[in-house]
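Note that one protein chain is taken out, while the other chains of the complex remain in position.
Chains here go by letter, A, B and C, matching the order in which they are written, and residues are numbered from 1 within each.
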């Protein structure tokens, strides 16, 4: 059975190309993807995760306001009783920040994994499989490049 | 009366374009220029300065061995009883060194002025005039741009 | 009902009065006194005359930071060390959403903390006087660059604040920038903005308007971009705008880019009234950049080289740090100087490329077809027409995040690297043009020995950031392989 993941761009960010590519890669890898599109609020992520019984929520942010937009997101998830895997990725800081400190910030905010904009979708999918304890054959159309 | 200056590229350096431009600028500014060309030894500079009663010796070096090539140059000048103004210019260090420390090194070696490769010939000529206490009208074809 | 007609004077006044209460700085706006301020500006700060009289492409970067003093320092640096001819002020994302309260918080946080909490300059929050401080502090003309669907208050404050150029438009700042704004409303909002610019213009203070040509920045077929420019140009002209800079974003194929810029200029002249002075702006590659400054400099240089051949009136430069995030001022200035070096080394060369005319004709024919469809949809009214055409998908933009566009059109590069259309959906192009696109993409599919598929599109989206123009299958990584 395909696992469901929620995908969207948070806040008032409209960068859609990244999630378009991610959606295609996740579907090709056998996931059921609910793509909420750009400019998605925290509440919309939570509602969708509930409604679809999602196992993971993938938050994208490119425009540099990720920290503000994600503030309190994990409290909201908890208050709604959702225990899902959370990933965040994209250009998470304003400016030319060092990614390691950015990663640290988002880890502390509760995200299970933090990805930079150089992330190859296939690597994120490999992580997702690992975290969901999926074997490589569990997906429908699985391919993992070493 | 035009003042005589000796010009040349020291050591086994063959970069000739810079002194070609300098020669033209110095001549246009009214100096009598003795251009020794490239790959000129310390002794050749000294001999020419003596022979022509030069008031200044302008040493050029581009290829990165200036420090070695100029070692002992001022001792030689002194031992020959020559009290001339000495300038050195070009790419004086190997690599991406800080010019201020390079300037210091060559000043300590005895050069009156040290120029980097960004030097506008007109600026060096203005210095030369100042150091030789020439008024701006003393040259033949004088022009100083402010 | 929305139509392409000029906003009445009393309506302009009425709307303006309402907007004044959206944020307290709105009340600082006084039209007469603003005219006086503009009249006090020296010729060198007058945007339209400077741009329209230039004999070489002028360079302009993008730049915006939250605090006034920082913005002054940044722009002064770009002017002095980058050699920018025209300056920008990029507005933050909260302002774009009309969330002035949040912008105020971000501004306060930026004032207190050391990190910038906004991704641009919140001009509405700064208000009229601070805008003027900015204008006074710099030597070059400054443009407001933003991405705001409802930019009415922003226009009121910044134009009163002495800016003489205003980017955007109802389609170009809706479709690529938002999800939920309906096109009819954004057109109404921009009619106000354009009418305001027209009002200044009638008083002798020409406000330059610049529709945002690159749209989603990602493999946008030239005919689509140009059609949007023509529509926005017409809407603006109706409201009294007399200085229009039509934009186009580099796709990376030199012949196609030069052809597109020529088509843009010629169709602009043709479609817009004679009273309008049409200029063009070329945006250096607006899609994903390489995560490597050395390679990014190569992308920027190709933009400069293309500009030297196409000779647009203005070039918007990128920085080598584009991939990573908002660039340092040094990187921003370096993008300007790299571009300048290419233009200055190439502009006097007689570079005459074969194939430009043919590509230009193809672009023009396709653009005319889209314009025809728009007029037809609106029974001759371009405002109505463009709304209905986007509604039906007769007009569309690839990768559009907005609900107002189908976003169903998919582009891909042909074997020569030119952007063609792979999936037309309902786009109103005649069959023969579709055939041409299909044939070119068919060649590419054969070269690569794979079917045309979304994978090809995805590979093309990544290609330039991966260091190529065309997303050929390499087998090297999942994303670029055609195994599935």
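Please note the rule applied: contacts are C-beta pairs under 8 Å (C-beta built on N, C-alpha and C of every residue); 3 or more make two chains touch, one makes a residue touch a chain.
Keep in mind the model is a prediction, meaning the values are calculated, not measured.
Touch, as defined at the top, links the missing chain to these shown chains in the whole complex: B, C. Residue-wise, the contact with the chain that is not shown comes from C:417, picked out of C:127, C:141 or C:417.
Contact with the omitted chain, checked across C:302, C:406, C:445 or C:461, is made by C:302. In the full complex, the hidden chain is touched by subunit B at residues 9, 11-17, 20-21, 24-25, 28, 37-39, 63-65, 68, 91, 93-97, 117-118, 120-122, 141, 143-145.
Summarising the interface, subunit C meets the missing chain with residues 252-255, 290, 292-295, 297-299, 301-302, 304-305, 333-342, 344-346, 348-355, 415-417, 464, 467-470.
Operating definition for what follows: only the chains that are shown with their structure count from here on.
Among the remaining chains, B is positioned farthest from subunit C, on the basis of C-alpha centroids. With centres defined as mean CA coordinates, subunit B is found 65 Å away from subunit A.
A straight line joining the Cα centres of subunit A and subunit C is 29 Å long.
For subunit A, the set of residues that touch two or more other chains is empty. Of all residues in subunit C, none touches two or more other chains.
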